[in-house]
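All protein chains but one are shown at their positions in the complex.
Which chain is which? They are A, B and C, in the order written, and residues in each are numbered from 1.
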Amino acid sequence: MSDIRCIGIATGGGDAPGLNAVIRAATKAAILKYKWKVIGIPDGFDGLIWPEKSFELTLDKVSGILPRGGTILGTTNRGNPFKYKTEENGKEVTRDISDQVIANAAKLGIDAIITIGGDGSQKIGLELFQKGVKIVGVPKTIDNDLSATELTFGFDTAIHTVTDAIDKIHTTAASHHRVFVIEVMGRDCGWIALAAGIAGGAHVILIPEIPFSIKAICESIAEREKLGKHFTIVVVAEGIKLPQELKQMSRGWPVGNTIGDAIGLFSNKEVRVSVLGHIQRGGSPSPYDRVLATRFGVAAVDLLAEGAFGKMVALRAASIVAVDIARAIGHLKTVDPDGELVSTARAVGIGFGD
Amino acid sequence: MSDIRCIGIATGGGDAPGLNAVIRAATKAAILKYKWKVIGIPDGFDGLIWPEKSFELTLDKVSGILPRGGTILGTTNRGNPFKYKTEENGKEVTRDISDQVIANAAKLGIDAIITIGGDGSQKIGLELFQKGVKIVGVPKTIDNDLSATELTFGFDTAIHTVTDAIDKIHTTAASHHRVFVIEVMGRDCGWIALAAGIAGGAHVILIPEIPFSIKAICESIAEREKLGKHFTIVVVAEGIKLPQELKQMSRGWPVGNTIGDAIGLFSNKEVRVSVLGHIQRGGSPSPYDRVLATRFGVAAVDLLAEGAFGKMVALRAASIVAVDIARAIGHLKTVDPDGELVSTARAVGIGFGD
Amino acid sequence: MSDIRCIGIATGGGDAPGLNAVIRAATKAAILKYKWKVIGIPDGFDGLIWPEKSFELTLDKVSGILPRGGTILGTTNRGNPFKYKTEENGKEVTRDISDQVIANAAKLGIDAIITIGGDGSQKIGLELFQKGVKIVGVPKTIDNDLSATELTFGFDTAIHTVTDAIDKIHTTAASHHRVFVIEVMGRDCGWIALAAGIAGGAHVILIPEIPFSIKAICESIAEREKLGKHFTIVVVAEGIKLPQELKQMSRGWPVGNTIGDAIGLFSNKEVRVSVLGHIQRGGSPSPYDRVLATRFGVAAVDLLAEGAFGKMVALRAASIVAVDIARAIGHLKTVDPDGELVSTARAVGIGFGD
Partner (left out) sequence: MSDIRCIGIATGGGDAPGLNAVIRAATKAAILKYKWKVIGIPDGFDGLIWPEKSFELTLDKVSGILPRGGTILGTTNRGNPFKYKTEENGKEVTRDISDQVIANAAKLGIDAIITIGGDGSQKIGLELFQKGVKIVGVPKTIDNDLSATELTFGFDTAIHTVTDAIDKIHTTAASHHRVFVIEVMGRDCGWIALAAGIAGGAHVILIPEIPFSIKAICESIAEREKLGKHFTIVVVAEGIKLPQELKQMSRGWPVGNTIGDAIGLFSNKEVRVSVLGHIQRGGSPSPYDRVLATRFGVAAVDLLAEGAFGKMVALRAASIVAVDIARAIGHLKTVDPDGELVSTARAVGIGFGD
């Protein structure tokens, strides 16, 4: 058992429902199970760059935050201590201030740190670990594109938000005999588009993993017309690669708009486009995400207690396991175009524009 | 009492949650209370242009549609029988086919018609009434901008959808210290922006009725920063008039994006923009909208039974009343910049960019 | 204009979604618009009995509470200062400690008080006003049974919760060919049962205002069977008066269970009973309730500023008005059995067991 008396918790990267649930679970477990003190490190690692910003996380501070979106610690996409951007003599320079960060953590009495964040945050955690800091990571990616874990918190809530939007648009599309294009998150992977597309009863799903053509999409629309279905719902992941012929149509708009324009041009249908954007990262976490986030938070504290540093918690076969951060990061989990989920979608008549 | 034996029901214009609830209530009241037959006229008045498309609305046909968005009759924004666009000798021409429409209604055995729709549909209804058709109107406007009625169905549901989106974005904005601009519906009036802005705890609301400047918005943001609030939520009605200096920034994008760009330019804050779009017109109607739509549907049938043709149902002081369609249409209900709702918003610290 | 510098806010009686929204709006308006100090009086009037429990309500304290159910001030159904129950020499005695409460308010620097609560709390407010305290009331009744105001906050949210439950039960009832009895709130009046029953598509609604018989209910069920509808949803207000023959069946259980037992006995249908209970008083307030609560909170502060003491805010014809507390309390707003809402329900086929 490790000789920890005080831990720090930091959240980094984009928002995801469940961050507060992880903070709460880790704080409660640290205090109640191990009698540790807990320090909240605000805004990524900013609270270690300016240690006066850091503050104690008590049971009272985490009371009531389980059902709330966002993070009470704040977060940022900047502030990598190993590549810290600052201004010197009027010029922007990049400095490694990790020694200062480590010293500040010590000054705050922090013996070990839980870093809750995406690939970027985990990489910082790994580098700190390699410099001797006791680190355990909790993975966070709304896109669910991390190969080390079957699922991350926030994804289920995002699927809810998207499915709810598709449900809403469904009846309007049907009543108006229109084509609706709905752009959802998924920079590199189509998980959100695929899962929410199946759940929402979409008719065409475009994901980065499957090349598509407007011609094939318009054929799907035409086939539906023949069946007396005068509307079509197309779910588009933001990360799809536009075919060459569409690139010139894009005017810096979201990719969903370009797809919508192209469908309008090549079919005789009225098209409407909806870019869901940031509502996918917010909201009260779903029960699934609350439970998963709670399990992750407790497991991270348990790993610290066991002295299993440099590890990241992950979900595999419904169990929480620990994986090496070093091995976990940088491996994208993409949708298998020949896998069961895509073939299930095809079996219920969903097209992929291919 | 009128000698009606069969009525037709038509829905026109944009989608609004509660259309099906009106159809159901009118159909049930007509059949159960008056023993009338009911004909569904699909796609606006298309079902009277091509009468073979029309079909009987039975109790079975309207069973289960109360909680559903959209309209089982379909709808369209085109197809005005008085200005019917058709092609003759390869040229688009506009014809008055109202006589044919009236003849088709007679052929279908329709003695009277309930038109559920916006200003455009009510105007068609009025003109048909002036040609002798027994018409009663049910108002529909998601924007709630009709002066003849205190409220229309669909508005409450839209407010729900927008408030839910603001709630979701709130925690992300707070966690990331960002400015979020949320564009909502409201072509001529700011009712959705104002009500949902108050309900969602927005900090700045921009509506067509109140001129604004980017400078004032940025001052609101700066004031919040001074209070330690490093995020600001700006709700923007789609119908706001851009100040001259912003017009050149617009690139054909939604107005919310232009506001977002301008705030980003004139403040030192990161800005994100969310254009909510069509999800505001969809979804299961809220209980309030279901009840109001049911009351409207029953009242419309009662008016037909009383022989009160050329009337439109409306809500005033919590009661259903009948108003002349002729007087009801064309009168916009705008937000009073000096009224109680705006001053309530100001009292809780909401700015209007003025 | 009154010479107020500091106000107190108290919440009393049962829970209702929107209490926090009133507290927030009143606090913000007092601080931002009038530069007053605000004191939160916890747990009804307990904070004036034990003044050390009271605390300052700052902008920070009310930040983020708009969408939350409950009241940050706490509440209680006991603690009437005019009939304060205490123990003296081992016996429970009732004392008038209102002078002490008034003295404590003065000691806390409170110049005027906003009392948010039901009939009981308003009566206490009135008696304090009659002893010279500057009081303004905000009405609160989940049942919406106060004749002085068209609507109160919390009611719309309760209707949502009940409608959502009816929606959920609808599909199960239909799939299983069962009768479902759903007991909802409404001690003296049937507003919740009536509004949610219409919104949820109930088939029979029992309310205190309309006498009913099991025989008539079973006839409604049998008629539906004839139409091929093998399920029936019966919504029951908790406050219905049981017919003589049913009183002996009641075993101290909720009234909904007795109705369910009786239907099971007198029809050949399987019956299930659901008593919704306290979930009807909780949850995030609906947008409508948030806006109404905000308007009430601001209006109460404005009334204090105008020196209009002894008044209660109310909603009439979509406007906020002030009414005398003395005239407002004790007048129940019951459902009119011959009114438009009941006849609308009948027109769409809903029975009332009469």
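Side notes on the structure shown:
Note that in this section a contact is a pair of C-beta atoms (placed from the backbone, for glycine too) under 8 Å apart; a residue touches a chain by one contact, two chains touch by 3 or more.
It should be emphasised that the depicted structure is a prediction, and the values quoted were computed from it without experimental measurement.
Here is the thing to keep in mind: the chain we left out touches A, C in the whole complex. Listed residues A:K85, A:K107, A:K241 or A:R316: the one in touch with the omitted chain is A:R316.
Contact with the omitted chain, checked across C:K85, C:K107, C:K131 or C:K168, is made by C:K168. Residue-wise, the contact with the chain that is not shown comes from A:K33, picked out of A:R5, A:K33, A:K131 or A:R327. Against the chain not shown here, subunit A presents residues 24-25, 28-29, 32-33, 59, 66-67, 150, 156, 159-160, 162-163, 167, 195-196, 198-201, 227, 284, 286-288, 290-291, 294-295, 298-299, 301-302, 316-320, 340-341, 343-344, 346-349. Take subunit C: the residues that touch the chain left off the picture are 11, 15, 19, 43, 68-71, 73-76, 161, 164-165, 167-172, 174-177, 180, 251-253, 272-275, 277-279, 281-283.
Convention: only the chains that are shown with their structure count from here on.
Of all chains shown, B has the CA centroid lying nearest to the centroid of every protein CA atom. Chain geometry summary: the mean Cα position of subunit A and that of subunit B are 35 Å apart.
With centres set at the average Cα position, the gap from subunit A to subunit C is 41 Å.
In subunit C, there is no position where the chain touches two or more neighbouring chains simultaneously.
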